[in-house]
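Some chains omitted; the rest stay in position.
Read from first to last, the chains carry the letters A, B and C; within each, the first residue is number 1.
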Amino acid sequence: MNTSPNTEILSLRDVGKRYGNVHALRGVSLSVRQGEITCVLGDNGAGKSTLIKIIAGLHAHTEGTVTVNGEEVTFTSPREALDRGIATVYQDLALVPLMSIWRNFFLGQEVRTGWGPFARLDVKHMVRTTGEELTKMGISVPDLDRPVGALSGGQRQCIAIARAIYFGAKVLILDEPTAALGVKQSGVVLKYVAKARDAGLGVIFITHNPHHAYLVGNHFVILNRGNVSLDSSRADITLDRLTNEMAGGAELEALSHELSAVTAATDAN
Amino acid sequence: MSAPLTPTTHAGGAATSADDRVRTRPLLSVVLSRPEIGSLIGAVALFVLFLVVAPTLRSGAALLTVLYSSSTIGIMAVSVALLMIGGEFDLSAGVAVTTASLTASMVAYQLHLNVWVGVLVALVLALAVGLFNGWLLVRTGLPSFIITLGSFFMLTGLNLGVTKVVTGGVSSPTISDMDGFASAKAFFDYTLPIGNGLRIPILFWVALVAVATWILLRTRVGNWVFASGGDPAAARAVGVPVKATKIGLFMAVGFTAWLLGMHNLFAYSNAQSGNGVGNELYYIIAAVVGGCLMTGGYGSAIGAAIGALIYGVVTNGIVYAGWQADWNRLFLGAMLVVATIVNLVVKNQAAKR
Amino acid sequence: QDSGDSDSGGQAASTPKYKITLVTHASAGDTFWDIVRKGAEAAAKKDNIELQYVNNDNASQQATLIQNAVDAKVDGIAVTMPNVGPLTSAIANAQAAKIPVIGLNAGYNDWKEQKLIGYFGQDESIAGQAGGQRLAQEGAKKVLCVIQTQGQSQLEDRCKAITTGLGSAGSVENIYVNGTDAAATQSTITAKLQQDQSIDHVITLGAPIALIAVDSIKEAGSSAKLATFDTNGELVAAVKDGSVEWAIDQQPYLQGYEAVDSLWLYLTNANTIGGGEAVLTGPAFIDSSNIDAVSEYAKAGTR
């Protein structure tokens, strides 16, 4: 277990989760500290999304304890997690396809103007803010009134990320945010993540890209078939070892060798 | 099955950064892509058709009849449309209207109370029915079709059984000579001295459509309704109180059922326990014809109003045109399909621009 | 006698062509109402009247239909009033527009209060009581009254009146069936007869239902006797072969015919019929003793 001078915002002790007959997560312990980025890595189906869905309040854990700011919690809805300043970007997006971009951006956190029964949506403000935030992320979305369903995969992902960053107050959780993104947009997201950290947020960053992880992470947790197989701070690990641990070491060696052989053969064409 | 896109088209829409691939859409095309515009054009087409074939329709009196007849469907269609946008159905909406009428009249009559007390009790009961439907829905996670089918049967049974037990017959006693009847009638069944008399449900209807449109497009709750119907899982994930929203929508249906029930009661002085069965389908029809998606997440209150209007124009228009009663359902069916195809063609034209 | 849609009706009257609307609470495709309509059409033809027939089993829709006729400025309206409440204001509108309104079939208790110019029909309670009395005479102990539309007051009234007519001779139990589904109707009646073996008489409230009940009685192996309200072509055959004991006839053809014809008389000559009282078209019993007299007309669809 790593130690750090920063305050612990969120911690998990021996957390487990069953889906019917599948024991997707077993005895996972993890802590998120102010101003630090915890990277969660692991194979497909290792349980990463399950882990963050528990923290985000989307699923309830079936074993262990989750503590936020020293208080033990079992979230029964994402609203509770949001109210504690935990904002999440889900892998399966969580945007409503038929709704417009700006409505999606502010969904559940609508800004209102006027008072009492006459309180109404501050549409102007929301449209402007959405536009600004998206421009900052470097993506061009022509018309903020268009339904999200008509956007490209990467554009949708950017909206989800921009929203979480905009509303994240204490903890920011990102599940493979850069998967669908181009090189430029990925860079922007990484920069944002680093900025959020510097602003004192605790960040959980899930990715399959060890380069991305190593570029920003303070701690690295590797999940393997629902168990934590590695938990290390940045100081104790190198990029190479991280990559190896992620992919199952020797196996990868052989593969990359094989691949370059194949490519070499083609290049000789 | 391409779902129409764009629940909202008002307001800003400032681009994040200029993109030369995007043409500004001509105003006409923006207007044409509103969910209700297709049905509006369908309605206008049908109206013109009947103006031509049914001279009687050209009189003010006939127009008021059509409006009144549309309003008795339209009042309920507003809340049913909201519920449908929120992703649910209410098959008990038709009999709930009768339940409200029966409750108000029997409470007042049997307990010898002022009619207004009955009216209030009926309101509480109507809201409670909505609450029960919504609560059972979110509690069990069953499809609303089943839940409200169950409450449809139960309410039908209660309407008949309770009325029979209490009054010995199948209709509630006449309350026209009771305290408060005159004032309640003056409110729920007022007739404005415009033309041949403009009956107040038409105003209720217009007001409800305005309020519902405001709620849908300009309030937080409206946003939640679209989200709860469009993708409940996603909505929940970003903190929308999906369950509360759905329960609220069912209660809104209860409210309009009460309003219409009170109009019926004070217009007719008594209530028949077997009435209302089957009307729920007309409410759903109005909503769907008006452009609401059965799968939720898309639609408008104005559209539902236009759907109700189409229904009123066609059913009355057929009579005014003097067409053979045997065939009127054939005409009704054909017009329904035609109106919706016009709607579709308009949408497609709009999308192409 | 004019026989319905055939063109043996002879010369039409030379009075001006009046427009009359007949508004009923029939549900679509009901044989009984088809006979009412045929009567009305026959009278219309004779009287040079342009008749519009409209129907809806929903009372408020029926009110709208009356209002439609008022808007269309017809010359007369004939209306059935199973549930007078919703119709009141539309009828008042018609009268305010100086359109004469006449009642038929349903509304025996209300037509005077509504100031109609006349009424043709049977008093449901008299008809039901007559039926009940006849059942009592035949020794009925346990009667099953089959209602094909739950909650319809006219039908409920009939069953109630049968109870009254039967008096202390026996008891009546009501049952509701889905009148638009023959198979479901048959199963429900069969089930009831299987459940209660003591049922010795079944009375249905419409001719098509009676014909289905014949099968139910057979299937349930019951020895119950069957009687019904109203007739149609097939029912006459059933009375002939004894599977239906008798039918209470209210002469629907006559109701339609007289309603239209009286309106015409009123319009052309300010006549009214009945001397301020209802003109009763029933009840009359049709059974094996008088079946031959009507069977020919029943085949033609006018009885």
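Rule of thumb we're sticking to: a contact is a pair of C-beta atoms (placed from the backbone, for glycine too) under 8 Å apart; a residue touches a chain by one contact, two chains touch by 3 or more.
Being a predicted model, the structure only gives us computed values, none of them experimental.
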item: Composition of the entire complex, counting every copy that the file contains; value: A x2, B x2, C x1
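Following the convention adopted for this analysis, only the chains that are shown with their structure count from here on.
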item: Touch-based graph of the chains, sorted into line, ring, star, complete or other; value: line
item: Most centrally placed chain - per-chain CA mean versus overall CA mean; value: B
item: Furthest chain, CA centroid comparison against subunit C; value: A
item: Rounded Å distance, subunit A centre to subunit B centre (Cα mean); value: 43
item: Centroid distance [mean C-alpha coordinates] between subunit C and subunit A, Å; value: 73
item: Whole-Å separation of chain centres (CA-atom averages), subunit B against subunit C; value: 35
item: Residues of subunit C touching at least two other chains; value: none
item: Contacts with 2+ other chains: residues of subunit B; value: none
item: Contact set on subunit A toward subunit B in their complex; value: 56, 58, 77-79, 82-83, 88, 90, 93-100, 102-103, 106-110, 112, 119-121, 123-124, 127-128, 131, 134-135, 139-147, 149-150, 163
item: Residue ranges of subunit B in contact with subunit C within the complex; value: 56, 59, 61-62, 65, 68-69, 72, 156, 159-160, 169-171, 174, 264, 267-275, 277-279, 315-316, 319-320, 322, 325, 329
item: Footprint of subunit A on subunit B - complex, ascending; value: 3, 5-19, 21-22, 214, 218-220, 222-224, 226-227, 230-231, 233-241, 293, 297-298
